[in-house]
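Dumping the structure here so I can ask a few things about it.
Note that this is a trimmed complex: some chains were dropped, and none of the rest were shifted.
In this document, chain identifiers A and B correspond to the written order of the chains, with residue numbering beginning at 1 in each.
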């Protein structure tokens, strides 16, 4: 193979990115080199592309970004023992230190010293990417590359949704971006009694219905609280899965959470927000869990089981496919919300 | 209404029972009188009918037995506030004391002073039965009486199956009597990855397949352990739900339970049995939960949700219906195992 490759690079500290040609990276002794077959666009990639305040504070250009991936191993470092050339793999994108308190006591997903592929080190919007052996996940050979790539954000949805018991519960999912859509499908697969969702973009409302939501409400033209209260015998929902990061959605979600209910928060509010802790949380006796990444590897086993058994089908949620060269189209599309998951093919 | 009713009575301390006519009972101040529309036969009723050692030690004839029921409230005591004449109801059959340590700390299902309908006080193999107000469960009016009656044993299955997380897990159910069959349906509804079942009676093997088991094995002609080990990548099952009470099934179930796995035991071994605690439990780091009754009322809410959302359909598991007068046919049928759930109609 040639020693040069195509890559999408954030070259300067500002908006945009550049498709260019760079050296194929060399794996270290405990790394593997993956030829990327599919790579999907995360909201985080859009933040980096647009160069918002978070990106400006974290990203050090030049950087190949992108972190959701599926591909074939084409080279392994000399100390790699569990992966072979030819394996079809994806990656846990949080590279953890292994020695902090959290890593040593079953909470690697909140490692104090995490390094993220495509954020803190070169990513996979490229023909090749280096991944440490211990972050590689083996895919079933028959899994389509776009599904395999999308497992990483699906893992966020799995971690969020399965952080509590859903069977026989009423569930509200606020925000039907790709991860919210996945959460709808997971909640149905897990035996939730009723799955409510809120979303404002008509395109995504349709996707939410297709994903299996029992009722999708548009807060722009519906009194969400009244509607859900009526359908839960006045009690409110057992579980809130917050996927939007939108302050009004968060407040609305807590408003219909029942006394003694459970909320998992994955959406990231862009800045500090006002919250009535007394009434939304304390008097309610609620439990709230903040979700970061995926439980390593518990979440991946769950992901594998849900996809392998057919309980969840991600194909309807993957709505757009582009060659890597057209990444700007993908970014523009994500900006509009007129899409589910967008996948790039290098 | 007349003041006499038909009832199936255990008249003497020995095998058999008698269909006879007795006085309609009078509800106390905090009781309701239910006109029975359907009553289903439990394994416990068969023990009483046959007069096995357990029955001989517990039952004081004469006794109307039977405890699974659905019916219409026809009279309420003067202090009853939450139930009205005309309500369509079923009953939690364990009448608890409310004041023991367990009752006062969230474990009413293991009340130290429990009294059971049809075991310790008059049951529902009759046209009418008295139930304390605080044991009455309101049914949706549209639920068929035979389904409503079967909710009580379904609650045992729900309690057992949902005592641990099943989503994305591999599950083995040993024993496909009515409650085992229900557990299969629940495990599928709850998103289990693979549901294995064992059973020796061909009729019930077919019912298990119909209930959704991914693989039903007959230990008489299959090496259960080898088969399941192969289908779980050598690891064994995550969860064992023991429904048979059969010592070999119990040992076989533990043999394929994975290291760090979970077992819930509902089936009652008829006598003490030999168990290799070191290898089946301790070295394995397993967790075992003994199941009694239903969590009051958590299990009933789950039951309602699973049936109401359509996640579980009990109709295929209800295989036989008889008028109350033919209760002996029902008992004989249950003895053969050539049935799922058997319902009587007074």
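Definition applied: a residue touches a chain if its C-beta (ideal position, glycine included) is under 8 Å from a C-beta of that chain, and two chains touch if they have at least 3 such contacts.
Computed from a prediction, not measured in an experiment: that's the story for all the values here.
K.L.:
Total copy count of the complex, if 2 are in place?
P.N.:
So the full homo-oligomer, as given in this file, consists of 4 copies.
Definition applied: only the chains that are shown with their structure count from here on.
K.L.:
How many Å are there between the centre of chain A and the centre of chain B, using C-alpha atoms for each centre?
P.N.:
Whole-Å distance between the two chain centres: 42.
K.L.:
Quick one: which bits of chain B touch chain A in the complex? Just the residue numbers, please.
P.N.:
Residue positions touching the partner: 162, 165-169, 189-194, 301-302, 305-306, 308-309, 311.
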